[in-house]
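Here the complex is missing a single protein chain, while all its other protein chains stay put.
Note that the chains are named A, B and C in the order they appear, and that numbering of residues resets to 1 at the start of each chain.
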Amino acid sequence: MKLFVQVDGREFEVELSHVAGKRVMLIDGEPMEVDYRAADALGQVILMHAGKSYGISIEGTTHQVHATLAGHAYALHMEDERERAASLAAKAALGGGGPLEAVMPGIVVEVLVQEGQQVEAGQPILILEAMKMQNEILAVAPAVVASVHVKAGDTVPAGAVLVVLRGLES
Amino acid sequence: MKLFVQVDGREFEVELSHVAGKRVMLIDGEPMEVDYRAADALGQVILMHAGKSYGISIEGTTHQVHATLAGHAYALHMEDERERAASLAAKAALGGGGPLEAVMPGIVVEVLVQEGQQVEAGQPILILEAMKMQNEILAVAPAVVASVHVKAGDTVPAGAVLVVLRGLES
Amino acid sequence: MFERILIANRGEIALRVIRTAREMGIECVAVYSDVDATAMHTRMAHSAVALSGSTPQETYLNMDKILDAALATGAQAIHPGYGFLSENAEFARRVMAAGLVWIGPPPGAITTMGDKIESRRAMAKAGVPCVPGLQDPVDDFQAALTAAETIGYPIAIKAAAGGGGKGIRIVRQASEMESAFRTASGEAKSSFGDGRVYLERYLDHPRHIEIQVLFDQHGHGVHLFERECSIQRRHQKLVEEAPSPVIDPATREAMGQVALQAAAHVNYEGAGTVEFLWSNGEFFFLEMNTRLQVEHPVTEMITGVDLVRQQILVAAGMPLEITQEDLVIRGHSIEVRINAEDPSAGYLPSTGVLHNLRMSGGPWVRLDTGMFRHMEVGLTYDPMLGKLIVWGPNRTAAIERMKRAIAEMNVGGVRTSMPAALMVLEHERFVAGDFDTHFLESLEIRPPEQYLRLIVAAAALYRHGLVERSAMDPLASERRGWRERGRREYSAYARRQLERGESQ
Partner (left out) sequence: MFERILIANRGEIALRVIRTAREMGIECVAVYSDVDATAMHTRMAHSAVALSGSTPQETYLNMDKILDAALATGAQAIHPGYGFLSENAEFARRVMAAGLVWIGPPPGAITTMGDKIESRRAMAKAGVPCVPGLQDPVDDFQAALTAAETIGYPIAIKAAAGGGGKGIRIVRQASEMESAFRTASGEAKSSFGDGRVYLERYLDHPRHIEIQVLFDQHGHGVHLFERECSIQRRHQKLVEEAPSPVIDPATREAMGQVALQAAAHVNYEGAGTVEFLWSNGEFFFLEMNTRLQVEHPVTEMITGVDLVRQQILVAAGMPLEITQEDLVIRGHSIEVRINAEDPSAGYLPSTGVLHNLRMSGGPWVRLDTGMFRHMEVGLTYDPMLGKLIVWGPNRTAAIERMKRAIAEMNVGGVRTSMPAALMVLEHERFVAGDFDTHFLESLEIRPPEQYLRLIVAAAALYRHGLVERSAMDPLASERRGWRERGRREYSAYARRQLERGESQ
């Protein structure tokens, strides 16, 4: 099964198979020979490729992986064909709107919109204070505010739904 | 149930019980109030007692524990009443002899005794090379060599039975 | 000398103070909030007192609880570290009133220097060069607009009670004034409980250069040369070094003398830092930090002087044993801050549990951190997890050593600022010493493309391993997969918005 790997704005197609007991990896159709070995169960890995050795640190889940090589950090997203189909379907259903979640824990300083209000792309929706910085959260596209789930002074955890927008494009 | 804890040549009797939901510990009959908290699942512990705080590292099993406090190392052996009874019975059965095991992996350089031979306390039984040092393994008490399980040149893992002695004291 | 001191702080700086105090044979009392019950500073102190609660207000900012802890444990002095109560003159006064020694400058010096407006007034009087600007707070944005005409754009709006870059906004034209004034004042109010702001000229291509000073209680003072702190973002420093590549011996001597003059003017005692803006060979007084700085280790590395030890000796009334003539710069030192933030996504704060730590080591590498495996990184406190510090015989060697040290380090479980620091160190402008305080903000932090295929291969094989391991519980894996993907969608969404918000 194909695996789609996104990293730094690019996408790679990976095919991993076993031919005669040997692992074969294709990246974008080209063979990639690597020797991969875990140094511990915690994400310390050594990878050998084309005569070079790389000490890599890697953590994450089957879909979100974070890797560090010689101080450089890579955030990767992975999904296989079946998962990709499902995620495309889900995206289409949202139609440019969807729930607006807190990307980090914080305190709601001010909510600048009301239910039913129409908002422009770039319009501030609310102000969230996190890490002692005040950040304006903006609409990315024209939308209607379907529901508001927080009020000023609320402490919200990461992932909390703040506001639900209904896209005008759908 | 009582716990016997041996450390640095001394033995302590520990009683751990719960009174009204609170843990009560007695060491040699005297109350010992401690606050014990694990910093991780790997053996980093903080212990508070009598207004002092101690960062302790601790590893091991239910019977053998190694603890480090401020650079000092403590090797502890623990057994409860039931286990102690069993171990005393086992010791009595051996009667001063018993199997002689390799305490560390090494190479047998020379075996100095034969089956059936009588040995004195302090007599060399064999020479084991480990860590590039040659060490003579001696008999601790008068005994008869019941069986010899290795020969010169053998590589032995830790715990391997080298020779079995039959005590003359029994 | 003290037998026992209390450290009214947490994290790497609490551990830093404990380390020196231990070496001096002084017992340490730590205080800790609920989340810090198993923190390194709690474990490494001789005693630890719980400050029940989790917010800064309930714990490390709570004067009553801290004073009670000191009195209950028989501590004779309090070291405040940096941040929290370290520049709080009221706390310093209360410490002294309780019969304890305050390991810091006299409250009067804190008050004068802590108020940016008052400090500029005092410094102007002392003959110290200051940046053109108003010395009084402005009441509203209309007043600010009027004042700006006199000072000239660009203008910096700063919190009168602020510090560390918080509450600062830059205004490049009149039309930006209203919104900037509002947010600056709002942040000042929420951060410091004091919404007053003032204006000053914003210098172009400025460098942030600061002088470390040390005064005893007997009027003797020395300076320990400069630190170059221009690599910063939103006025939060990321990479610091000593000495500065642009300061020649004559300028160093001049800045040192001005710093001593500034400190002497307020009867300073202990360790302090006089910050300057340097622009085209001129330098202007910016502010004085009346405490130990985060970046103090680079000064320690080039002078061999343990600044915390000196703070404690001075507080105990000992005369300084160091003379200005004793102090010589040896080699070069660089510090990189390890912040829990994602520099490739607008330095978004990052939280998580540290479960894949790999620490740097080896020759002339120093790691000051309270990190440990299983540590939870939240948002309650400062995102700084630690500092990597290196020494080298010269700047080039120090840069190469820091690159090596960063390559060895991994803080798995959160994103960190280290990739940004690495890009700085690899940049030809940094290597040439040609940068200003805007340099870091101009960098787009992206990993090198040449390793992308390799990393993709590693990630695919990592996933493969996870899938094989979870083969016994395929449903759990599936569920987690979906949840993670869902979270990513919305993270990306909100991140884009946040970035837009910031570019305003």
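In this text, a residue touches a chain if its C-beta (ideal position, glycine included) is under 8 Å from a C-beta of that chain, and two chains touch if they have at least 3 such contacts.
Since the structure is predicted, the reported quantities are computational estimates derived from the model, not experimental observations.
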Handout entry: Omitted chain's touching partners, listed by label
Key = A, B, C
Problem - Options C:L15, C:I78 or C:V336, residue touching the unrepresented chain - result: C:L15
Practice task
Using the definition of touch stated at the top, determine which of C:M44, C:L277, C:V294 or C:V314 touches the missing chain.
Solution key: C:M44
Completion exercise
Where B:M32, B:V144 or B:L168 are the choices, the one touching the absent chain is B:M32
Exercise for the section: Identify the residues of subunit B touching the omitted chain, counting contacts across the whole complex. Expected result: 3, 5, 7-8, 10, 12, 14, 16, 25, 27, 32, 34, 36, 38, 42-45, 47, 49, 54, 56-79, 83, 87, 91, 98-106, 109, 122, 124-125, 129-140, 158-159
Completion exercise
subunit A positions in touch with the non-displayed chain are 37-42, 44, 46, 48, 51-55
Practice task
Considering the whole complex rather than only what is displayed, give the residues of subunit C touching the chain that is not shown.
Solution key: 15-16, 19-20, 22-25, 44, 297, 300, 304, 306, 330-331, 358-359, 361-369, 372-373, 393, 397, 400-401, 403-404, 407-408
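FYI, only the chains that are shown with their structure count from here on.
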Problem - Distance between chain centroids, defined by C-alpha means - subunit B, subunit C (Å) - result: 50
Exercise for the section: Go ahead and note the Å separation of the Cα centroids belonging to subunit A and subunit B. Expected result: 52
Exercise for the section: Please work out the Cα centroid separation of subunit A and subunit C, and write it as a whole number of Å. Expected result: 30
Fill in the blank from the handout: Flagged in subunit A as touching 2+ other chains are none
